[in-house]
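On to subunit A.
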Amino acid sequence: MYQIEKARLGELFARIAASGELILPVENNGTSQYGTWTPEVEVRLDRLNTVRSAKDCFFPQTENLMGFQMKGKEISIIDQRKPCEPFTVFGVRACDAASFGILDRVFLSEPVDTYYQSRRLAGTIVTLACGEPEETCFCSVFGIDAVKPGGDVSCWLTEDTLFWKSLTEKGDALTEKVKDLLTDGDEAALKAYQEKISAIHEKLPLKNLSLEGFNGDATEALFDRPEWAELSEACIGCGTCTFVCPTCQCYDIRDFDTGHGIQRFRCWDSCMYSDFTKMAGGNPRLTQKERFRQRFMHKLVYYPANNDGIYSCVGCGRCVAKCPISMNIVKVIKTLGVKNHE
Partner candidate 1 sequence: MPATEKELAETIRRISGVDTRKCMKCGKCSGTCPAFGEMDIHPHKFVSMVEKGEIDELMQSKSLWTCLSCFACVERCPRNVEPARLIEAVRLAVIRRQGENYLKADQIPELLDEKLPQQAITSAFRKYSK
Partner candidate 2 sequence: MSSLHKIGVFVCWCGSNIAATVDVAAVAEAMRAEPNVVYATDYQYMCSEGGQSRIREAIKEYGLTGVVICSCSPRMHEATFRKAAQSAGLNPYMVEIANIREHCSWIHKDRMDATAKAIVLARTALAKLNLNQPLTAGESNVVKRALVIGGGIAGIQSALDIAEAGYEVDIVEKTPTIGGRMAQLDKTFPTLDCAACILTPKMVDAAQNEKITLYTYSEMESVSGFVGNFTAKIRKKARHVNEDLCTGCGLCQEKCPSRKAKNEFNMGLNTRTAIYIPFAQAIPNVPVIDTEQCIHFKTGKCGLCQMNCSAKAIDFEQQDEIIERQYGAIVVATGFRPISLERFDEFGYSQNPDVVTSLEFERIMNAAGPTKGQLVRPSDGKHPHCIVFVQCVGSRDTSGCGKPYCSKICCMYTAKHAMLVREKYPDVEVHVFYIDVRTPGKNFDEFYRRAVEQYDVDYIKGMVGKVSSHGDKLQVQGSDLIADKQIIIDADMVVLAAAIEPDPEVRKIATMLTASIDTNNFLTEAHPKLRPVESPTAGVFLSGVCQGPKDIPETVAQASAAAAKVIGLLAKDKLKRNPCVAHSDEMLCNGCSACEKVCPYGAISYMDKEFRVPGPKRTEIRRIAVVNEAVCQGCGACTVTCPSGAMDLKGFSTKQIMAEVDAICR
């Protein structure tokens, strides 16, 4: 365990950035977004709850898969895969860090998604315990300990000090590079800080949300519940919840005709869209109610069914904060769950 004065964070970032891109929450016109560190950017470690999650670093919104070049009547295929340069993501909250495990189960199981894999291998994750959670946070509900955020390196930021603890080989390698900037950590001080923020997390309004009734076997019990109609009534079918979600992993593969050839790319898709999983016969989910249901059934039932009971939600609270009509997973859990009726 190490530590560094908060005032010297700039040096730390510069050192990390020297050996590869450093991505961390930065100021962007009044919002906090993951962005590349440069000496000029304004780092927002006070707003770790970025609009978009850290998912983007491994699974970007759009990504070129391959190209087809056309010359007259000839078509040639261009492999656009490039080796991914090493990079570091800094300031990842515990919930976001937990989301990578959920994505890994999808992209790294056979057949392995090599585009995702190459990024995952190249990226080192430095987490930061969240000291100022929002009322929308409910990571603890999914067993995530916000005080011990995980990742390759875990960090804690007090008023004047950053504590640094490597957890993996990747973390050790990164620590090695910055070691001369660090001093040995004050375990007692860290513990005091952890207790302090634990107490704050205890006060969160959603901490007692119960997931009882949601599991891999709940399909029959939940699928035809009449409450879906009311829950989805106001849904406008946008993709906000999906695109800010750290665990949503659905994508579409599209071709873009450049005039000289075809650029095949993938882009995030949203199960809230009417053309999601559209097939020759149309969309299997014809109404917004069905599409709305799909999203939450997937998070709380279908995913756990295929992944050892793990939910595909980390309680980051983004969808709760961002939904234009304030209809979100918390309401679904409260409405359909067993223990949430006051």
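Candidate entries met the following condition: all candidates are chains of the complex that A comes from, given by their letters.
The rule is simple: contacts are C-beta pairs under 8 Å (C-beta built on N, C-alpha and C of every residue); 3 or more make two chains touch, one makes a residue touch a chain; residues count from 1.
Computed from a prediction, not measured in an experiment: that's the story for all the values here.
Asks: For subunit A, which of the options 1 or 2 is its touching partner in this complex?
Replies: Answer for subunit A among the listed options: 2.
Asks: Give the list of subunit A residues in touch with candidate 2 in this complex.
Replies: Result: residues 70, 72-73, 257, 259-260, 286-287 of subunit A touch candidate 2.
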